[in-house]
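In this view, the complex is presented without one of its protein chains, the others remaining in place.
Order of writing sets the labels: A and B. Residues in every chain begin at 1.
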Amino acid sequence: MKVYVSGIGLISAIGRTIDENLISLREKKTGITKIEILKTIHSDKNVAGEIKLTNEELSKDLNTPEVNSYPRTTLLAIHAAKEAYKNAGLENDSNFRTGVIIGTTVGGMDRSEIYYKNPKENSDFIRTHHCGFITEKVAEYLNAFDMISTISTACSSGLNSMLLGARLIKNNMLDRVVVGGTDSLSRFTLNGFKTLMILDPEICAPFDKNRKGLNLGEGAGFLIIESERSLEKRGKDPICELSGYGNANDAFHQTASTEDGTGPYLSMEKALKVANLKPEDIDYINVHGTGTNNNDITEGIALKRLFKNNVPLFSSTKSFTGHTLGASGGIEAVFSVLSIKHDLIFPNINFSEPIEELGLIPVTEVLEGKGIRNVMTNSFGFGGNDSTLIFSKI
Amino acid sequence: MAIYINASQAISPQLTFQQDKFLDEVKEYSTLMISVQPDFKDFFNIMELRRMSRIMKINNTTALESLKEAGIDNPGAINTGTGNGCIEDTEKFLNKMLDTNEGFLNPTTFIQSTHNTLGAQIALNKKCHNYNITYVQKTLSFEWALLDSIMLINEGEADNILVGGIDEITKENYELKKNLNLWKKEPFSNLELLNSTTNGTIPGEGAAFFVISSEKSENCYAKIEFLNFKHRINGFDDLSSFFNANLQANNLTIADIDLVLYGINGDVTEDKVYYELKDSVFKDVAGGYFKHLSGEFDTSSAFALWLASNILKNNQVPEIVKIDKKEVQPDRILIYNQDNNKNHSIIVLSKC
Partner (left out) sequence: MNELIKNIKEQVIEQLNLEDLSPDEISETESLFGEGLGLDSIDALELMVLLEREYGIKVENPADGKEIFSSINSMAEFIEANRKK
């Protein structure tokens, strides 16, 4: 059974809608700027892919019940899921089973940071702290309750939500699934990554020899995936197929990847197998490419292991959006779908020199009309949780 | 395809971990129900233990002992479910960050605050490169991990899967949730849950892990007949039809069920639905309960699965589990749990 993508929705530092994101990507306009919305003592020394909208503004725009009662991750998720639902032209139909599956890492942390020490001010915040709250609220907003699930596998959370959604369709448990990733900036993650000493104080440079680390970002990226039967019934043409998925564990270290790229290699290999494709069928890879020393070298080694001397055109879009953690898989899956839809490859901005040991050069300009058929996207997380998806032209 | 439970291990507020006897002694609590911990030095060296918070210790111990029990070194997948994840490490990092106004913070607590530390640490320990996911859907977190595992077996992706449900409670988290009126206002004995006349429950914690497989081993505890859950149910009629439809879809009737384990937690409002079911749909079926043993927490259904699988393997229903004192030697057990009239879940097990 095949699984199709029929809608996309996205909010990131480079745009509040699909169209805005596409314009920024085409114009090579980064969203990594000074930190303004998040209140932190580190704002003058760090940059991030921050969405310049307050929670109040997001909440008002979405008409969510009470202003300031939903965490930022929830607001971003509803924003992107709503766009995807509309983009797919989906309407509730009791003849079809609709589910919502979301990947996230911080859940309601932004509210917890405010109220953990002052619970008297707003005792309700603890109800919104757990990750599952986001999914419950998105399901409520879309009135889609047939199955709801939340996954937290660090930075691969978003891709894993899509992998699960695809399998639920193949197992005939759902007909349509709203799948995606969401995460907001928080003091918790900013300070956390600071202790790991892997933040680049300037715009990150993925796959560059002189890369200094990552920039954090925030956002949400969602897909509507659907069964053939559901599409036929409503006479809808899909955008592309979600043809492959792979999940593997690096099992090497809690935060670093193994030198031979085992986990990334295995997840890409599995995804090819599910899609029934050969390495040479892949036309473009939206790599994880965080800009950290460790990620880029090990991902590069895994690419060379799998693709030998024919590594496909590839780029990291994290120097546009920052590393949006649990949302990154969601956002980059949407970029991958856009790549197929518009026959477009996005540039890896801020790159100048290749990593010597790899000699791999990412795409640095917008490329159009390459005849793209299959796009791969990677997400690798803490704990060695690695995932890969493949999207294919129909 | 038939799914078998070939290993079942739990660390809980009761003496459940590697005991000779099956719940013949019961521990009484009045507020927090914290797990009874074995000497972890029997399982890990000092260097391994130095970073593990309580949840990591109970997680790693039950997981690795389950694999040992099943004689499996490299499971085809590791799926974990947790409602709140590693709260202790999260709170340590968060509190220090707030207290020092983003001062000197420890990377270790940050790294280990992520939910997937649970599944990832097991993979790291066993050098297992296979499928690995952590589910965080509140009271359905464990059900999702189990459903995914069953799907993987049916898809032919894996033969033996390690699956578990893990949660911890901290004093601080307990205090914060007190404000939501989730707990009993006064100290209340866990052994009095059936006699409760007030709202609120007693919080607990624990880790329960299983090795499930398409093949039955000599050590088999039980066969999983089916698992299903529903987020929203509109009223009691809808709930009874949820039970009937699921049983029917699996060629079973109410009469085939010998024991129902209810998620009764002592909150009179929440418990209403259990008693209503017990007096109507399951009026002729023996009833049992489990949250007086485990306390209430998001993955308590994993504890219930440990209990049910041990009842079937030992051919014995511990007296403390029975609601009515009916003599029963069940061949088939149904576990029913729900959360404030949401997230209804059913797991049906039978003897293997």
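FYI, contacts are C-beta pairs under 8 Å (C-beta built on N, C-alpha and C of every residue); 3 or more make two chains touch, one makes a residue touch a chain.
Computed from a prediction, not measured in an experiment: that's the story for all the values here.
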Sole contact to the chain not displayed, among A:Leu62, A:Met173, A:Leu196 or A:Leu313: A:Leu196
Of A:Leu62, A:Ile114 or A:Ala256, the one touching the omitted chain in the full complex: A:Ala256
Contact with the hidden chain (one of B:Ser30, B:Asn106 or B:Asn179): B:Asn106
Touching residues on subunit B - with respect to the absent chain: 46-47, 50-51, 104-108, 111
Residue numbers in subunit A that touch the chain omitted from display: 195-198, 253-256
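Just so it is clear, only the chains that are shown with their structure count from here on.
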Between subunit A and subunit B, centroid-to-centroid distance (C-alpha), Å: 30
Subunit A-touching residues of subunit B, taken from the complex the two chains share: 78, 83-85, 91, 93-95, 97-98, 101-102, 105-107, 110-117, 119-121, 123-124, 126-138, 140-141, 144, 148, 151, 154-155, 173, 175-177, 179-180, 231-232, 298
Complex contact set, residues of subunit A against subunit B: 40-42, 105, 107, 109, 112-113, 116-117, 119, 123-124, 126-127, 130-133, 135-136, 139, 145, 147-154, 160, 164, 167, 170-171, 187-188, 191-192, 194-196, 247-255, 262-263, 266, 381-385
